[in-house]
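Have a look at this one before I ask anything.
All protein chains but one are shown in place.
Just so it is clear, A, B and C label the chains in written order, and each chain counts residues from 1 on its own.
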Amino acid sequence: MRLAMIGLGRMGANIARRLMKHGHEIVAYDHSADAVQALSAEGAAAASSLQEAAALLSGPRIFWVMLPAGDPTEATIETLIGLGAPGDIVIDGGNSFFKDDIRRAKVCAEKGIHYVDVGTSGGVWGLDRGYCMMIGGDKETVERLDPIFDSLAPGYGNVPRTIGREGQDDRAERGYIHAGPAGAGHFVKMVHNGIEYGLMQAYAEGFDVLKGRMSERLPEEERFDIHLPDVAEVWRRGSVVSSWLLDLCAGALARDEALEQFSGRVADSGEGHWTVNAAMEEAVPVNVLSAALFARYRSRSDTTFGDKLLSAMRLGFGGHVEMPQ
Amino acid sequence: MRLAMIGLGRMGANIARRLMKHGHEIVAYDHSADAVQALSAEGAAAASSLQEAAALLSGPRIFWVMLPAGDPTEATIETLIGLGAPGDIVIDGGNSFFKDDIRRAKVCAEKGIHYVDVGTSGGVWGLDRGYCMMIGGDKETVERLDPIFDSLAPGYGNVPRTIGREGQDDRAERGYIHAGPAGAGHFVKMVHNGIEYGLMQAYAEGFDVLKGRMSERLPEEERFDIHLPDVAEVWRRGSVVSSWLLDLCAGALARDEALEQFSGRVADSGEGHWTVNAAMEEAVPVNVLSAALFARYRSRSDTTFGDKLLSAMRLGFGGHVEMPQ
Amino acid sequence: MRLAMIGLGRMGANIARRLMKHGHEIVAYDHSADAVQALSAEGAAAASSLQEAAALLSGPRIFWVMLPAGDPTEATIETLIGLGAPGDIVIDGGNSFFKDDIRRAKVCAEKGIHYVDVGTSGGVWGLDRGYCMMIGGDKETVERLDPIFDSLAPGYGNVPRTIGREGQDDRAERGYIHAGPAGAGHFVKMVHNGIEYGLMQAYAEGFDVLKGRMSERLPEEERFDIHLPDVAEVWRRGSVVSSWLLDLCAGALARDEALEQFSGRVADSGEGHWTVNAAMEEAVPVNVLSAALFARYRSRSDTTFGDKLLSAMRLGFGGHVEMPQ
Partner (left out) sequence: MRLAMIGLGRMGANIARRLMKHGHEIVAYDHSADAVQALSAEGAAAASSLQEAAALLSGPRIFWVMLPAGDPTEATIETLIGLGAPGDIVIDGGNSFFKDDIRRAKVCAEKGIHYVDVGTSGGVWGLDRGYCMMIGGDKETVERLDPIFDSLAPGYGNVPRTIGREGQDDRAERGYIHAGPAGAGHFVKMVHNGIEYGLMQAYAEGFDVLKGRMSERLPEEERFDIHLPDVAEVWRRGSVVSSWLLDLCAGALARDEALEQFSGRVADSGEGHWTVNAAMEEAVPVNVLSAALFARYRSRSDTTFGDKLLSAMRLGFGGHVEMPQ
């Protein structure tokens, strides 16, 4: 198929490359002329504006927007809706908030444009491994785009088949699903990331407990000096906690068991927050997902006002004077 | 009544003073001769050793041990058991772990000594306000000691009477209870402190949310510059969150709204830990009590290894490079 | 002063009563004619519509809206803005979301109407004890309304004065504050309720740990049969955890120590959710406030799908078959 890739950052460029490798034609656009030039050198048609990108497509046109969520995506999609004609398809492949998708799909529908949201996981590894995709949109449009999704997805690969899926939709086994109407794709991807935060924090806490076994608070005979790179590595082999995230831990610890290059201040990208928010809308308790998110917030402060208030209360009722440690 | 006060720190000395003020006779002992001397000047009989303290009592003797939990209390009680005779009473008024009480009470019982554990709340305010006491031990002994507890307790005071308590044990309304057999007093006091941690952290988080409303992450029109001393003060008047801890917050914020004297590193004294542990023994979920405890642990670290591991995973799957903030 | 009270539910009617008791004049309106009639019998001027209420006021008119947050408040305020003239004042005394206040204040400002949001705490006790109020709006308007707030507030009462507040705004000590521009009043009230959830859950967990001490999981010598009404009562006297909420616990337990009238399914009214959301906007960790909220969600489910999924995983890796207990 022929489609325009709008946004040629790490994700957009690699998605375009993987599509070209599978025989699709790419019209490439980015606000950076260099990024366009680079992809053009690999076989894409270069566009220097959204208008030109539109002009380089024909029939019902397909635009894949791969930009940072928020203003950049919003502005671009607005422009595309302005440029668009009935039958055109606008795909938001970024990390948009699912309620933005719901809203945009309505606006698109008024003009006969089809809106599709694709949550993609796979990060920097997707070019080779393929992208895991969660797709929202109307059934016909999603099916029309199937050749694209099929090319981007990892495929069956060497992942052992799940028993009992015979006769069910095999797209899931090839690495993509049609999750529901517009917004559903990003919703499932959002929850994916919420879970990701929880999984990561579970490992983080576990390794903290291992490392803490040398604490001087402990009786000497209960202290252990555990070699963390080996622990991460051994758990990859037949243990219940084996996972791709653990593979990454093992790799990082093998390179530097002290992880000295990292400051310990951890960013969050929005989906964790949105997941907790969605849970609250549904009245679903998510103590693990919220704790994982809050640990990141806390990691970015040296101290909190609340901590000082605790000390002030302690001084007030008990005459405790907190000492710096 | 006449009793020995063993340990004349802030708590022990004030308890002795309050007892003397109510007509009881105190034999005072502390490893610091100065502390003994100070109380002696106020009317106590001075003892320079546990043996001398014992000698200055007669009949069934009463020893009130008011020392830091752990080794100091343990060693002293062992010595007292050695010195003791059938009918003597050993009171542990400190913050001992309730299982230590259970164990010690058995050892005492073998020698005919009565063991009583008294959890006391009231801190530096107890001399004037009286002490809230939770008492464990056998019924007869606890009743024999009633004049002491009655003197130490706050009494009805000006606290509004609870409707519906007519005909019930009025000791609770005067500020002390017989909670159960040995260990039960410290157990109830331990849970009291566990709750205290939770209450304190609820205020701490709430004030953090108020303070955070000036965050530059927020749209300018959603920022508020809230005067925290006034908030703490106003909530003392007719609000649902009024409490003694809030009074302390209001006082601390009135003195210095930035709480600059405090480092933000908050100690914990064991009872929070023990409460979570007791909950786990009972399979009772305590997400609030544990979160309050863990916030203190976290306050004492600049960063955690786990946080670095999160960043390492993020780098691994997404090429994210965490920036110091 | 003369003002219209719109909404004569439990809160609105009592606020009107307290104002009349202090010499203010009330125009009373509610969609229930009975409610209007009742208040009219106590001296209010009866209005059978918002229009009539407006007509019964003069000069710059004051409307106090005391309705459920959401649609009822929204619709009423829209109507009042339509009826209003420059200089009029619309007060939202309910539990509105602070961002709704910010939005409405802008709309009001375009018509020269002053918008004031008043978060009130005090519940069913306010008529007698007075209401604790957190107020948002422009300075002049809030000051113009001072006689109203002064009458509604508890006043100094017999609450011990906080040391160090000399020379500071004494409204806080009389029970109300001007928290900031429109929205700030409800924001502070929202955080108040968020804290309230945390405090309540701290007590709930603590009493669960006390009650759990009879668990058959425990060795017999470590079980205690603790009388909870006495514990709640004694903690009211000189303990660190004394509070108004604890007073309520003591009262409830004195009436029925098994709390049999309650199902254990606990509602939440929105502010807890909003507080966690505000915290996430600010990147402030609130593990206690969120855990308190989630405990209520969980209380309303018999089981969760997630729990079943845990059992399914356990069966998968360990052959564990979960038994109903």
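Here is the rule we use: a contact is a pair of C-beta atoms (placed from the backbone, for glycine too) under 8 Å apart; a residue touches a chain by one contact, two chains touch by 3 or more.
This one's a predicted model, so the numbers in the text were calculated from it and none came from an experiment.
Chemist: Looking at C:151, C:201, C:242 or C:277, which residue reaches the missing chain?
Modeler: That would be C:201, which touches the missing chain.
Chemist: At which residues does chain C meet the chain that is not included here?
Modeler: Within chain C, the residues that touch the unshown chain are 10, 123-125, 200-201, 203-205, 207-208, 211, 244-245, 248-249, 251-253, 259, 262-267, 287, 291, 295-296, 298-300, 302-320, 322-325.
Chemist: State which residues belonging to chain B touch the missing partner chain.
Modeler: 240, 268, 273, 276-277, 280, 283-287, 290-291, 293-295, 297-298, 300, 304, 317
Chemist: Go through chain A and note every residue touching the omitted chain.
Modeler: Chain A touches the chain not shown through residues 99, 102, 121-123, 125-126, 129-134, 153-155, 157-160, 162-165, 168-169, 171-177, 179-181, 183-184, 187-188, 191-199, 201-203, 205-206, 208-210, 212-213, 215, 217-218, 221-222, 224-227, 229-231, 233-247, 250-251, 254-255, 275, 278-279, 281-289, 291-292, 294-295.
Going forward, only the chains that are shown with their structure count from here on.
Chemist: Specify the chain with the shortest distance from its C-alpha centroid to the centroid of every protein C-alpha atom present.
Modeler: Smallest centre-to-centre distance to the global C-alpha mean: chain C.
Chemist: Give me the superposition rotation angle from chain A to chain C, based on Cα atoms, as a multiple of 5 degrees.
Modeler: It is a rotation of 180 degrees, to the nearest 5.
Chemist: Just list the two chains that share the greatest number of C-beta contact pairs.
Modeler: The chain pair with the largest number of C-beta contacts is B-C.
Chemist: Measure off the straight-line distance from the CA centroid of chain A to the CA centroid of chain B, and report it in whole Å.
Modeler: Roughly 47 Å, centre to centre.
Chemist: Just give me the whole-number Å value for how far the CA centre of chain A lies from that of chain C.
Modeler: Chain A and chain C have C-alpha centres separated by 38 Å.
Chemist: Where in chain C do residues touch at least two different other chains?
Modeler: Residues 240, 283-287, 291, 294-295 of chain C each touch two or more of the other chains.
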